[in-house]
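Would you mind keeping the following structure in view while I ask a few things?
Removed from the display is one protein chain of the complex; every other protein chain stays in position.
Take a look at chain A:
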Amino acid sequence: MSARDEILAKVRSALDGVEPAYAVPPAPRVPDRGDLAALFVERVEDYRAVVTRCAAPDLAGVVAQVLDGARAVVPPGLDLDLPGAVTDDGFTAYELDRFDAVVTRARVGIAETGTIVLDHAPDQGRRAISLVPDLHVCIVDAGQVVADVPDAIALLDPARPLTWISGPSATSDIELDRVEGVHGPRTLHVVLVS
């Protein structure tokens, strides 16, 4: 008997006499927290990420200011005029390691938890580009911010790879003290456009 068939047979025999149908109680919703954009900013800053709010026409200028001359890689669909930024051309990991920064957009923001989710569409690029450089500038539209985790899950397509980001890379492995900056970008700068 193959390992597959043997494991499935053992599972079935282990559950002999157990009713398979089971009603899952619905998960509760968070109460209305009012201004989602404001809550989002507060919660993102709580992780010691940097947040800048700006109006749509000022976006390119604000991002250029944040980059401050850093050598940046950008996804092909960013649709933002950034002088000096290099569009991702399938760089190797070693080549990406030579960039200081990356600028991406996002798919959804979660106010309750201060989380940004990338679904790696062309305006965000493949997963590696938002991982290897040390500074991640992430542009979020205020209209993309939802209240809580279930709202995000309903919007996201599981067939795409997803990266949920809540603040910069961090660890609590030494005496359970939180330290920002291990392997992922050590600085996360969120630009919230309204």
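Throughout what follows, contacts are C-beta pairs under 8 Å (C-beta built on N, C-alpha and C of every residue); 3 or more make two chains touch, one makes a residue touch a chain; residues count from 1.
Throughout what follows, contacts and distances are computed from a predicted model.
As stated in its UniProt record, the chain not included in the shown complex is "Lactate utilization protein B", which appears among "3-isopropylmalate dehydratase large subunit", "Lactate utilization protein B", "ABC transporter ATP-binding protein" or "cytochrome-c oxidase". Within the entire complex, the positions of chain A that touch the omitted partner chain are 2-4, 6-8, 10-15, 18-28, 30-31, 43, 46-47, 90, 93-94, 97, 110, 112-115, 120, 126-128, 131-132, 148-150, 153-154, 158-177, 179-185.
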